[in-house]
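Contents: one structure, followed by commentary.
A single protein chain has been omitted from the complex, and every remaining protein chain is retained in its original position.
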Amino acid sequence: MDFAYSARCNDYLARVGAFMDKHVYEGDEIYERQHQAFGPEGRWKVPPIIEELKAKAKAEGLWNMFHPNPKFGPGLSNADYAPVAELTGRCHIAPEVFNCAAPDTGNMEVLMKYGTPAQQEEWLQPLLDGKIRSAFLMTEPQVASSDATNIETDIRRDGGDYVINGRKWWSSGAGDPRCKIYIVMGKTDKTAPTHAQQSMILVPANAKGVKIVRHLPVFGYDDAPHGHMEIVLENVRVPKENMLLGEGRGFEIAQGRLGPGRIHHCMRTIGAAEVALEKMVKRLLTREAFGKPIYKHSIWEQRVAEARIDIEMARLLTLKAAWMMDTVGNKAAQAEIAMIKVAAPRVALRVLDDAIQAHGGAGVTTDFGLARAYASLRTLRLADGPDEVHCRAISKVEFKKHSNAA
Amino acid sequence: MDFAYSARCNDYLARVGAFMDKHVYEGDEIYERQHQAFGPEGRWKVPPIIEELKAKAKAEGLWNMFHPNPKFGPGLSNADYAPVAELTGRCHIAPEVFNCAAPDTGNMEVLMKYGTPAQQEEWLQPLLDGKIRSAFLMTEPQVASSDATNIETDIRRDGGDYVINGRKWWSSGAGDPRCKIYIVMGKTDKTAPTHAQQSMILVPANAKGVKIVRHLPVFGYDDAPHGHMEIVLENVRVPKENMLLGEGRGFEIAQGRLGPGRIHHCMRTIGAAEVALEKMVKRLLTREAFGKPIYKHSIWEQRVAEARIDIEMARLLTLKAAWMMDTVGNKAAQAEIAMIKVAAPRVALRVLDDAIQAHGGAGVTTDFGLARAYASLRTLRLADGPDEVHCRAISKVEFKKHSNAA
Amino acid sequence: MDFAYSARCNDYLARVGAFMDKHVYEGDEIYERQHQAFGPEGRWKVPPIIEELKAKAKAEGLWNMFHPNPKFGPGLSNADYAPVAELTGRCHIAPEVFNCAAPDTGNMEVLMKYGTPAQQEEWLQPLLDGKIRSAFLMTEPQVASSDATNIETDIRRDGGDYVINGRKWWSSGAGDPRCKIYIVMGKTDKTAPTHAQQSMILVPANAKGVKIVRHLPVFGYDDAPHGHMEIVLENVRVPKENMLLGEGRGFEIAQGRLGPGRIHHCMRTIGAAEVALEKMVKRLLTREAFGKPIYKHSIWEQRVAEARIDIEMARLLTLKAAWMMDTVGNKAAQAEIAMIKVAAPRVALRVLDDAIQAHGGAGVTTDFGLARAYASLRTLRLADGPDEVHCRAISKVEFKKHSNAA
Partner (left out) sequence: MDFAYSARCNDYLARVGAFMDKHVYEGDEIYERQHQAFGPEGRWKVPPIIEELKAKAKAEGLWNMFHPNPKFGPGLSNADYAPVAELTGRCHIAPEVFNCAAPDTGNMEVLMKYGTPAQQEEWLQPLLDGKIRSAFLMTEPQVASSDATNIETDIRRDGGDYVINGRKWWSSGAGDPRCKIYIVMGKTDKTAPTHAQQSMILVPANAKGVKIVRHLPVFGYDDAPHGHMEIVLENVRVPKENMLLGEGRGFEIAQGRLGPGRIHHCMRTIGAAEVALEKMVKRLLTREAFGKPIYKHSIWEQRVAEARIDIEMARLLTLKAAWMMDTVGNKAAQAEIAMIKVAAPRVALRVLDDAIQAHGGAGVTTDFGLARAYASLRTLRLADGPDEVHCRAISKVEFKKHSNAA
């Protein structure tokens, strides 16, 4: 047993940390200013600073660190990447700067694993190069998508093409003008066994029949220009070569995609929780009430301590899940991944809520970014499967240990 | 002991309910559409529907129901008004439609209690008539305003005038173009005993030196055109007649103001929680997952039951506090008011969080109003004193029961 | 709406309070000393003080206050009795002193409502007179008794008799040598519709075939001489006249019994929570740590305040449920009774846990009675239906409001 980060991990931590100190935190402010300067009608334009920073990060080799395969980047193990990802979770634009942002990472994962050489050349390469961005069209407004078998989008073979009809929402990133490719989940055969009805298919964002209906604010934030979009697919026609892996194998792909995607979110969530704790502590140190500094009021001692404890525990579980992905594989690490998917946002939201309380009115407004982080992390209790579904999966493992009935 | 609402209360409940069914719920949608139609640059304009509805409500005598004194309206007791206020809490625009909205009610309370006839004629009457709106300038960004003795705004006598300097924020409602008068808390004598330094003074919104610096979004919502503003007061000069009650009596006024204001918020909060529970239940009834309707998953049975239990308890405590204000007076009801100030938002936030979870992605976006309600109610754990301060006050009562040291 | 206790309630509160101050609190200590003096082999004997105090209470007319029907006692309404019951909840022996103790009250209720004149003469009258005690044999160790349809005890007609076979546990009070009569729930017809299989029948404690197998400690408390017994019924034969109400009507009786029984427990639970809060406050006032009295540490301000808030809310809900029983009947008050059945123990356990923490090591041992109260109240989350079953029932009401499917 060894809780120390590896030399390689520490090296990347140091380099990413230095890069962030030098460029990214300041870049985040520039990004905000540039975005503000576009005015209300320019919210869906991309502030130019982002591409400048991407170029710099790429030049320094801090690029595509998310994938363990050295073919695609430095090839950090999940365990080595986890602390790096945590670091990028401290700053809004950081993941994109290093080309490690959702949903691109998950979509690249799919293309790496299941894409044909042609599909990889056309879509994976530009994603790896940071030239385009992508979206994942899964959730549908009309059904409980927590149970993915409910999905209704229709993918029908028609000669050499597939024709797609459906309505998707929470297609995050589809608001970005650089978003060029969608991975769409739908049903190719509603008469097949429950888990063999679904397929995934590649749909270019500019395909005829693709209509972005609206953006979905998260609490009051539009998250522009990234955005979470509602998209109607009306008789969208793509060549049959766009099918991923084969008809009826959508569930298999979904499984392969979600593990890494979930854990990256969790790693960054730990980083966000650390920032919240730091801000809470700093705030408490600077204010007085009822005759003494607020940090000396014991209610805050308790809350700060609980935040620290919870963060430490959530981090360790995240690291362990990452290590298991490296050592026994994503599938065998499924229960642990589900656990942190539940635990990390829960911990971070609790810390954030206390941090908000510590800041008084400043906590709920924009000045410290706490309310925005809260809103953003609240969605993680729903995205990629709500807590209840993950808890269901975790419990099944426990029940199976003691029964062949469960 | 009698838990039944009085005949008078039931009569007003029926009339307000009918009025809301007929005009207000639909009006709320019209309001949103009109506001949207103004476009991004018109966010701080007031949708015309609101004044139309106010005129109708006034015509039907559903006006100024918030105050027990029949001089100012129908003169409902607090206990009779509480269920009516709860009803208005179900709908965003309702409180204003009936001229029962914060912060006007609290400000009118101050003017009724402590205003001179001249002050009443100039500011109270137009407020009672719904012709103008008002703001309350208390909290300051630089200090922990949870301890009101920290407040730094300077009010200095200069001949026949007072000259005011300071920076205020969370001045809710000051974004509204109809907002014409501010009640400002500041210090007239920093050498006086701790609770005799503060004074309250009337400052017209258009006074020279008043500068609205920015609006403070709440979890991304600007709450326009109402708004929560940051305001700089720079050498603002008002005649000495604008002083309320007398120099050094600001704390006394604050006490008198806050009781009713807090309880009205709590009453409406119960209404908001009821709406959230209703929405949660309806949603659960309409979706299926894993082979059965979601409402049949026992985790939701527990959450719905807990919501119902918590709402019932919080409502009863609110009603009791209202009844005590009627029977033993606002001062003797102080502990109970503090209790619901803590309990009501806490309960409502818990119900809302579960309701969000029940709605999946729809919960965090605008479609069901849940995220917005969450954001708005989260501020109630800070506004008019954070939970910690109220708990401190409640605990002091308990400690005093068993000690003369505490 | 009127939150004031009635004059009659206040009169009984004053009289019961005075009687407790004069006799019962001291009696409680005498009871403990007498019980201790019996030594380990005398744990199931009854300390004589209890009958002395019963005689006194009866003489002062503070007797059988639990039932609203004046035929059986003073005939206090449920709402008037609730605060009195709360008062008796402050002291271990008090309920019995006033002949208002479980499970006798519930069993008397059954005999009042469903007993024949002969059954009433033989068993109800001595119970009303405090001459005997009783037990209720419902729960069974082999099945999930949370779903009462699972109950397996067999009641078979045999000529002019019924023959009963089964195993019961948590038969509280059956340890007391004065316990002379059991009400037993079992099945007379396993082929009948689900809710018509059960019957209730009277079984004298000394009937042949009744075997008390053991007592069940609660945490480590034997609760002697009351006790919670496991009882085997082996070919126990009773005359057919012992059947209550008629074969197949056991569920109906259970419903009629449980409402009042549950609410009495809740009323007393509020009293127990009040005592815990008092003890917590007193302890905090007397100790110092880290340079100041512990009550000045703000973590305790929060906990004391939360205890006060929770107790107030739980009390109000209990009172409302009682008032509904008086005004609309036990059946219509079912949801409210379920709510307090869940809420009251939860609140009391939270307060007790904090009180334990406030007392340090003294909290978990016998000196302040806190651990014992905790153990005892923890069973209330299971007795008379576990929380989950009550929450299920409460949620059904909510679902039904918005659907005819639920």
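Order of writing sets the labels: A, B and C. Residues in every chain begin at 1.
Just so it is clear, a contact is a pair of C-beta atoms (placed from the backbone, for glycine too) under 8 Å apart; a residue touches a chain by one contact, two chains touch by 3 or more.
Keep in mind that this is a model prediction, so the values were computed, not measured.
Contact with the chain that does not appear here is found for just one residue of B:Gln119, B:Gln302, B:Thr318 or B:Ser395, B:Gln302.
Checked against the full complex, the candidates A:Glu51, A:Asp189, A:Glu306 or A:Asp367 give a single residue touching the omitted chain, namely A:Glu306.
Those residues of chain B that touch the chain absent from the view are 297-302. Although one chain is not displayed, its contacts with chain C can still be listed: residues 40-41, 139, 141, 143-147, 150, 169-170, 216-222, 228, 287-290, 294, 297, 299, 356-357, 360-366, 371-372, 374-375, 378-379, 381-383, 386-388, 392.
Residues 1-6, 9, 79-80, 277-278, 281-282, 284-285, 293, 295, 298, 300-302, 304-306, 308-309, 312-314, 316-317, 319-320, 323-324, 327, 335-336, 339, 342-343, 388, 390-399, 401-403, 405-406 of chain A touch the missing chain (whole complex, contact as defined above).
Rule of thumb we're sticking to: only the chains that are shown with their structure count from here on.
Between chain B and chain C, the superposing rotation on Cα atoms measures out at 180°, rounded to the nearest 5. For the self-contact between chain A and chain C, the two sides draw on mostly identical residue numbers; the shared fraction is above half.
Remark: chain B and chain C have CA centroids separated by 43 Å (rounded to whole angstrom).
For this pair, chain A with chain C, the centres built from the Cα atoms lie 52 Å apart.
Counting only residues that touch two or more partner chains, chain B has 388, 392.
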